[in-house]
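The structure that follows is given in the form of structure tokens.
With one protein chain removed, the remaining protein chains of the complex are shown where they sit.
The block that comes next holds subunit A.
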Amino acid sequence: MKGALKHLSPALACCGLLLTWQLASLGLKNDSFPTALDSLRAIPPILTDKEALINILASLRRMAIGFALALAFSIPLGLLMGRSRATAAFFNPLLMLVYPVPKAALMPIIMLWLGVGDVSKTLVIFLGVSLPVIYHSFEGAKAVEEKMLWSGAAMGLSAGERLLRIVLPAALPEILTGCRTGLVLALITMVTSEMIARQSGAGNILFNALDMGQYDTVFAMIIIIGAMGICLDAVFETIRRWLVRWSEPQFDMPLSFS
């Protein structure tokens, strides 16, 4: 009974939201605010259109590449910074400068240098994802209990092995928290980059529709992108929980739709 309720509640929340939307838009009667039903009806045509699908897949591909590259770069860097004072002292000022800059604001310069193609967009996603992952990896590595490393050293692990086989797993819960934030940021920077550099992608469909006043398509795309975000987050959260099952307290309140 309780389990059924747990699975039902997200669905109920969705229905409630859609219903409110429907009523609000019927009441307001504004052209730029189509009803929920009209917007939902606009989804199947998009998802069956080959052109649109190619665009969405291109977006996802850039996002996956940017995200993966960011993890491959940021996790080792963050861990090193957390365990080596010199590395931290070297990179900290740099990161503090980059941290508050909205990565999308760099897009025009990047476009100027690297063109409006995949490289620029992937780079912006990479930058957007990197910082939270570096930060959380750094914090996670810094918090590793010293005696755990000593135990490893006494068993004959070299400094490199300790980083890989003790710091990495010990910091994993914290790293994955950063990755989860990074995943959402990847989606956001993906759409933003496509807004700035129109050419292809899910963001491109959305903003083209906006220019042409096809508001039901605009809202349909918002739903599609939102659903992609929710699904990605749910999949990631499932993987994350499996990976850190050794550390989670038993009674956690799930903050996702998985």
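Keep this in mind: a contact is a pair of C-beta atoms (placed from the backbone, for glycine too) under 8 Å apart; a residue touches a chain by one contact, two chains touch by 3 or more; residues count from 1.
Going forward, contacts and distances are computed from a predicted model.
Per the UniProt record, the absent chain's protein name among "Aspartyl/glutamyl-tRNA(Asn/Gln) amidotransferase subunit B", "Sarcosine oxidase subunit delta", "ABC transporter ATP-binding protein" or "Fe-S cluster assembly ATPase SufC" is "ABC transporter ATP-binding protein". Among A:H7, A:K29, A:R85 or A:K147, the one in contact with the hidden chain is A:K147. Looking at A:A58, A:I166, A:V191 or A:V218, the residue that reaches the missing chain in the full complex is A:I166.
Where subunit A meets the missing chain, the touching residues are 145, 147-148, 150-151, 153-157, 166, 169-170, 172, 244, 246-247.
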